[in-house]
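Omission of a single protein chain aside, the complex is shown with its protein chains in their original locations.
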Amino acid sequence: MNEKYLPLAATIVVFVALFAIGGILYNNFVSTLVFGDLLADNAFVIIAAIGTTFVIISGGIDLSIGSMIGFVGVVMANLDVVGWHPLVSGGMMLVFGLVYGALVGLVIDFCDIQPFIVTLAGLFLLRGSCFMINLDAVPIRHDFVQDFAAASIPLPGEGELHSSAIVMLIALAAAIFIGHFTRFGANIYAIGGDRTSAALMGVPMRRTMMGIYAMGGFYSALGGVIYALYTSSGYPLAGTGNELTAIASVVLGGTLLTGGVGLVAGTLFGGLIFGLIATLINFNGSLNGAWIMIVGGVLLFLFIVLQRFLVGSFRLRSAA
Amino acid sequence: GFSQVGDEGDWRPAWSKDMQEEAKKEGIDLKYADAQGKEEEQIKAVRAFIAQKVDAIIIAPVVVTGWDAVLDEAKKAGIPVFLADRDVDVKDKSLFVTRISADFNLEGRLAGAWTAQATKGQANVVEEQGTVGAAPAIERKKGFEAVTANFPDIKIVKTQSGDFTTDGGKKVMEAFIKSTDNLKGINVSFAHNDNMQLGAIQAMKEAGLKPGHDVLMVSVDYVPAMKEALAAGDANASVELRSAIGKYIYPVVLQYLKDKKELPKWVKIPSDLHTAATPLD
Amino acid sequence: MSQAQTTSTRSSSLGATLGAIGRHRVVWPLAALALLFIVDFIISPSFFNIRIVEGRLFGSLIDIPYRAAPTALVALGMAVVIGTKGIDLSVGSIVAIGGAVITWRIHAGDPHLLILFIALAVGLLCGLWNGFLVAALDIQPIIATLILMVSGRGIGLMINLLYGGTDPSFTSPLLQGLSTGHIGYIPTRLLVFVFIFALLWTLLRRTALGLFLESVGGNTAAAYLTGINARMVIFSAYVISGLMASSAGVILTADTHTSDPISVALNIELDAILAVVIGGASLGGGRIYLGMTILGALVIQSLTTTILTSGMPPEYNLVVKAVVVVVVLLLQSSNFRSLTLSILARRKR
Partner (left out) sequence: MTETATARIEMRGVSKIFPGVRALDHVDLRLEAGEVHALMGENGAGKSTLIKVLTGAVRRDEGEIQLDGKVVEIGTPGEARALGIGTVYQEVNLIPTMSVTKNLTLTRQPRKFGMVNWREAREVAKARLKRLNINIDVERPLGSYSVAIQQLVAIARALDDDTRALVLDEPTASLDANETAMLFNIIRDLKARGLAIVFITHFIDQVYQISDRVSVLRNGRLVGTGKIADTPPLKLISMMIGRELEKTALRLVGNAKTSDAPVVLEAEGLGKRVTMQPFNLKLRAGEAVGLSGLLGSGRTEVAKLIFGALKPDTGRLELGGAPMHGSSPGASVRAGIAFCPEDRKAEGVVGELTVRENIVLALQSKRGWLNRLSRSEQERLAAEMIKALGIATPDAEKPVGQLSGGNQQKVILARSLVAGPRVLILDEPTRGIDVGAHAEIVTLIRKLCGQGLALLVASSELDELVAVSDRVAVLRDRQMIGEISGADITRDNIVHMIAGAKS
């Protein structure tokens, strides 16, 4: 097996093992219902995380994901009040995400400021803008929201593939295409592998950096749209802390934070593992807040160690 | 299944604990899920309850909006839903059975009424808000303002967010002290929860002011530390938000599961105002 | 890293002189600080007054370092970790655990001096754990420290339960003295800070540890080949960060004399990282600027103080913070400066 697929394989193994453990511990766990819910419930974070995967592969980071999710929802809800169709306002927010991201990329490249800080400022700015728009949670009442929630493809068993999961899978496919079958995608990996060299090899830095963050912005805005439809509301505190979940999903999916190495597909499973941890804790149903945090940390630790161990042993096997 | 908001402050953990203990007493098998203050976690939890086919679901919603879809799923699965604490904003009120809770708005109003009464309608108030955008912060502020609006001489001169924390309350009060030249002309400090008020008390003491004396201190929650502060005269009033409300909630749920009788959409749990004169009950 | 300065621009002669001044690291954070002070002065003309209240100095100029001290401590530890190309997200959790342990031991009746050391030992232990994950298991720092970040506050809550947890407040003349007391006219906390800073500075700059940390952060493979035990060096960085976080924890916990694991030191890791970056260090590692980090922490605290005293509605806090951060960063960027200069020059013509 090609070296670069090892972390992905390890992540998938960990995910399957975790699912199996859930099945052993709890009734009704291994079912398409749980699986369908898992995909749908985590769709918005995973979508945002997919965009972040590119940012991280390029050696950067995006901390404004959570705020973007909140901001998109708040704007959509307020536009709903004045009668906009969610698809229109959602589409507008996607464009906003794209433009906003491009601007962030421009600042990072032109002013040579570290992505961590620029996007941290973005986090404050977008969240602060939510508060300035309004403080209350605003419902989105348009019928489309219900139609969207109802749309689904039935899975064998009781489960169904919800619309948000479908959007996520399409977004993933698009990302895989961009990452692996375009010149732009290859340029992203090059910048992450060695920025100076990439510039010397003729990678158009400004354009590519803007493209990378524009994608990041687009995907987190899409995550925000899905979240808004999913909760049929805009809430200024929505998405708080999601940036860490998204980044952790990316890393758990085998992408290196130092850049240059990683696969978008890994992010899907990284995100699902996080979702699965939450589901397991919910199924257990006797943990209070303190235990949830502790168990969450312990599980995270176990998966990382297991994943490392698997990658190591795969590597040995392929070397032998 | 019981889906709690999170563990912030002193009040919620106490409530969660009470819910779990009361459930044991009543012989209920309670699945407890803590959403850590996040709506999406809560929706996940409710979905997990549905997948596990529980008999009833109690939700203390993080946010009022966004419940239509998931409550619809619960309804389809034939699981009745009860709300505790906050309300939800759904089109179809039949999606949940009833709401059993206190009223944030009322708490704010009680605090406002107390302020009006204690100051005879003349006060300059500094306000320590809760987390920006959080429902209790919004509602308590609205409630307080709804009452004080009737008194033209009650003015909120400074307001800042202390994030519902002691530390935040202390920092905000320090800033107030500085920007108002040692709280000159300030009569009342209204905090959206006790933790912030306790922080504010510390800040005032450190600046050489006498809380409860120079400035009247009113807040919400009535946690144990506040009882002491009231007893010591450092604070003047706190609106109780009962945490031992399992005994109010479970009977309603069990009754409904038995006879499926329609209930009014809001079963209120009373809030009490405790003042320095009546600190220990 | 910057072998080729791909983006350097031709500078005008004015730009060149300004650039020469601007190149000095310390200038732009100082400019930002000065700017904030000017704004403060406009908002409240009494900003610079220092009075003596109840036998100690009182006023914004004292209050800013006073409030910045805990963040600055955490940021110093963070600077060390960032110097090794790492990051420590768990500092807030370490503060929370430390606070819970202090309260627990006080309720258990331990001597308070002992508790001080126990609290530091807790930080040490947390640092050891993070260091173990990063250095021994080779887990990426952001994920390794995320583990403690996620679970630490839960651990704090569990410790609170050890003594019932209903009343997590305490009184301790020793600890509170360290935090909110004053010696002579000067707040004790500032003296404590200076003491710890001196210790850290000595540890880094009077031994070769600082050089080792920076070389490992700059090029791990090269450092390893000169015989430096890269693992141990990385390990030590997390231990230092843990200790710094727990000493900040002592100050923060004693400040409110309660244990509030959920919300104490919330987002302190972000402020600490911000301080390090405003101080001119790169998250790519390789350099540790201790003094500059303190300056960064002061900038952030002045900003917070300005916002709190300004009387602005709290809804605007974050946006203002964002704008100020962006302005500070743009000032530090030479490209941006020359762009604005050239635009200004064109206007004039």
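Think of it as A, B and C in the order they're written, each chain with its own count starting at 1.
Operating definition for what follows: a residue touches a chain if its C-beta (ideal position, glycine included) is under 8 Å from a C-beta of that chain, and two chains touch if they have at least 3 such contacts.
Remember, it's a predicted structure, so these values are computed and weren't measured experimentally.
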Specify the shown partners of the omitted chain in the complete complex.
A, C
Contacting the left-out chain in the complete assembly, out of A:45, A:65, A:171 or A:198
A:198
By the document's definition of touch, the residue of C:37, C:132, C:201 or C:224 touching the omitted chain is C:224
Checked against the full complex, the residue among C:209, C:270 or C:330 that touches the missing chain is C:209
Tell me which of C:112, C:189, C:257 or C:287 is the one touching the absent chain.
C:287
Need a quick check: the contact residues on chain C for the chain that isn't drawn.
1-10, 23, 206-209, 211-212, 214-215, 217-219, 221-229, 286-287
Using the touch rule from the top, list residues of chain A that touch the missing partner.
2-4, 177, 180-183, 185-187, 189-190, 192-194, 196-205, 260-261, 319
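Methods note: only the chains that are shown with their structure count from here on.
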Relative to chain A, which chain has the most distant C-alpha mean position?
B
Based only on mean CA positions, could you tell me how far chain A sits from chain C in angstrom?
29
Quick one: which residues in chain C touch 2 or more of the other chains?
157, 262, 314-315, 317
Give the residues of chain B that touch two or more other chains, as numbers and ranges in rising order.
6-7, 13, 132
Footprint of chain B on chain C - complex, ascending:
44, 46, 53-54, 58, 60, 63, 67, 157, 165-169, 180, 252, 255-258, 260, 262-266, 304-305, 308-311, 313-315, 317
The residues of chain A that touch chain C in their complex are 109-114, 116-118, 120-125, 127-129, 131-132, 135, 195-196, 199-200, 205, 244, 247-248, 251-252, 256-258, 289-298, 300-301, 304-305, 308
Chain A to chain B touching residues, read off their complex:
26-29, 31, 33-34, 37, 41, 44-45, 77, 130-131, 135-139, 141, 145-146, 149, 227, 230-238, 240-241, 275, 278-279, 281-283, 285-290, 292-293
